[in-house]
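Provided herewith is a single structure, encoded as structure tokens, for subsequent inquiry.
Apart from one protein chain that is not included, each protein chain of the complex appears where it belongs.
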Amino acid sequence: MKHNNFGYLLGEGFRAVFKHGFMSFAAICITVACLVIINSFSLICYNLNLTVDDVQKEMRIVVCIDENYTEAESKSVGSDINLLDNVENARFISREEALENFIGDSDASLFDGLNAQSMRDQFEITLVDNAKVEETKAELEKVVGVADVYADIEVGNALATIRTVLYIASIAIAAVLLVVSLIIISNTIRLAMMDRREEIAIMKMVGATNSFIRFPFFVEGFILGVFGAVLSFFIEWGLYEVIRKAILNTGLEVMKIVPFTEMLIPMAVICAVAGLFIGIFGSLMSIRRFLKV
Amino acid sequence: MKHNNFGYLLGEGFRAVFKHGFMSFAAICITVACLVIINSFSLICYNLNLTVDDVQKEMRIVVCIDENYTEAESKSVGSDINLLDNVENARFISREEALENFIGDSDASLFDGLNAQSMRDQFEITLVDNAKVEETKAELEKVVGVADVYADIEVGNALATIRTVLYIASIAIAAVLLVVSLIIISNTIRLAMMDRREEIAIMKMVGATNSFIRFPFFVEGFILGVFGAVLSFFIEWGLYEVIRKAILNTGLEVMKIVPFTEMLIPMAVICAVAGLFIGIFGSLMSIRRFLKV
Amino acid sequence: MIDLINVTKTYETGTHALNGIDMHIDDGEFVFLVGQSGSGKSTIIKLLTAELKPTSGSILVNGYKLESIRRSSVPYMRRTLGVIFQDFRLIENKTVYENVAFAMRVIGASNKEIKKRVPYVLELVGLENKGRRLPNELSGGEQQRVAIARALINNPTMIIADEPTGNLDPARSFEIMLLLEKINALGTTVMVVTHEKGLVDRFTKRVVAIDEGRVISDGMDGYYNYEA
Partner (left out) sequence: MIDLINVTKTYETGTHALNGIDMHIDDGEFVFLVGQSGSGKSTIIKLLTAELKPTSGSILVNGYKLESIRRSSVPYMRRTLGVIFQDFRLIENKTVYENVAFAMRVIGASNKEIKKRVPYVLELVGLENKGRRLPNELSGGEQQRVAIARALINNPTMIIADEPTGNLDPARSFEIMLLLEKINALGTTVMVVTHEKGLVDRFTKRVVAIDEGRVISDGMDGYYNYEA
């Protein structure tokens, strides 16, 4: 392609976007819709991930020591516990502390009859790898002096399951919607090429090279993809912040929600990559099919 | 349109679907993708709704009576409570029963020091309208003899919030994807019409009426919409049952999931209506735009 | 029957293509319309087919007043005409047979009627062996004959042909003119736009000459008496 042509062909591509106004508009809308949905799922996944991490980080195993052990004896059990592979830290909780924890914020008068001797010495254990909680629980139960092991793994597990389901669902939806965007861009270009079928035939007859013919269509698809990406980025930003504030206002701290600005760069990268991918492959798909004929 | 033409025009419409094979395929795929996503959200909403209802049905307010009241005095407070509008039922819980509840499944030896006198008389209250729980709680606190009111509204509220958010998100996504489907069908028809631009011009010149020209395009759009709807219905069915069984297998009874067969008719209706809507309006959109020119 | 009374046509570009045309063609007549390139011949034909509306004047075609015709009546008016276009206007992805049959379907003919009439007309124009071909598998002259067959298929009251022999060799051209003359003899009005002096001179017909959107001669002497 000669230098003289570049500007002209670029211009042709741009003009085509406007000439096929309705179609271009539709393609951009669909691309934006798909990208916004994809991004929304990524963001939900990201935030849920943070929440799950948080919950799991706070996961504790409580070990109750035989009630007949003295405090000193109990502490020596603690060193046995510390020897286990997956135990990161074992914090000793004396009977007094345990009672305080138990009563907590409740009305102390309610528990008048309780005293520290009703409780047992405990260890609060944090793990190296939270996923191995079941095995560690079993090992702890085997340690001499350990009476009971309480691991509240249900919430963490449930969240982790939700996260996995959401991951898979997000990837499936993202894949489907990416293909939808690809198809719509590709169809727009296809339409543009069909619209200029005769023009292409004539171009060929007067000696146009294939790259000369292709370039404007490529530019058209590229513009559609990029435009869709940029728009979806800003729409996502707005949408996300509106929803984030709405959720914060309800006061429900169900889950962590980071501000969009913290994810500006990764989101921009995702949009850019998706836009370029959709634009370039969308147009290539049609251009190839068409020029082969 | 004369009788002679009907079969011919119907055939032309059918043939067009195959002639624009790639485009038709793309249109059906996109329609199916959109409808499946829409349906999935409806199903999730439906099931979540059931879960929320369940949780809310089980919602209880616990009222603790002043600890100096005798059991008889407490019971008279109960009649005052029953007078409140939103109270459906107030069940008396004696101190003994309250203690049993408190100890629950725990190791009874732990609470050796506790006796029934540590507890207070209680009422477990179910409400007429769970949504008004905050107001009712305030009213209960004003009743003479009531010491404390415990309403565990957080889980119910959280679920209700999630439900509302999901509703709104589903409606938004469904609306967007319906428009996407409409556009894609409309574009397919548009492409078909552009493809036959000259043919249409020639038809007009040899005396074809507008309805004669339109009919095959209408048939084409209709077929695409209906086909997309039928496919999406069965795909949804399969997908739903696979996921349902997967969730049931995990043993996690996080939420209620009804079998698809229970919703066969409403789902079929939704698919049919969406398919017809998309097919008919999608083609009408293009046909109008095109024949005006 | 055609009646043009003081018809003018100015295109949106400002070109005054027709500047007051008066022309009357009776049922059963055979008329050559001649004139230089750009003189307005095709414009007249586009007015007669209601592809264009006149800027002023009145046009009567087979009982329809074209300057005020309702949109919904246009298809029925067109069915009284068989038009042969300067650029053939065949449907590229339909076979020759279908291209011709198509015009019958448009007016709601039955498959039985179609199966009877199409082969007859294809034979009339000498394309009996090319029914299954697509237009771009035909030579220019063959395409022109398909266009003629399509114009004849519905037995129109009137045939209007814009350069029907522009792409034919002299022998073929003469044949086509003989065909049109034969059709005319059976009662169909025929109007032929042509540049071919040789052809016009060989038939003793009415010749209307146009220049710069005006009728400059109209006679029965049958000669291409207009020279640029």
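Going in written order, the chains are labelled A, B and C, and every chain counts its residues from 1.
Convention: a contact is a pair of C-beta atoms (placed from the backbone, for glycine too) under 8 Å apart; a residue touches a chain by one contact, two chains touch by 3 or more.
Model, not experiment: these values are computed from the prediction.
Although it is not drawn here, the omitted chain touches the following shown chains in the complete assembly: A, C. Within the whole complex, the absent chain has one touching residue among A:Met203, A:Ile235 or A:Ile280, and that is A:Met203.
Interface with the hidden chain, as seen from chain A, comprises residues 1-5, 8, 198-199, 201-210, 212.
Contacts to the hidden chain, counted on chain C, fall at residues 11, 13, 15, 34-39, 41-42, 86-87, 133, 137-142, 162-163, 166-173, 195, 197-198, 227-228.
We adopt the following convention: only the chains that are shown with their structure count from here on.
Counting hops only between chains that touch, chain A reaches chain C in a minimum of 2. Central chain by Cα centroid: B, whose mean Cα position is closest to the mean of all protein Cα atoms. Distance between chain centres (mean CA atoms), chain A to chain C: 68 Å.
The distance from the centre of chain A to the centre of chain B, each centre being the mean of the chain's C-alpha atoms, comes to 23 Å. Work out the mean CA point of chain B and of chain C, and you get 64 Å between them. Across the assembly, chain A contributes no residue in contact with two or more other chains.
Counting partners per residue, chain C has no residue that reaches two or more other chains.
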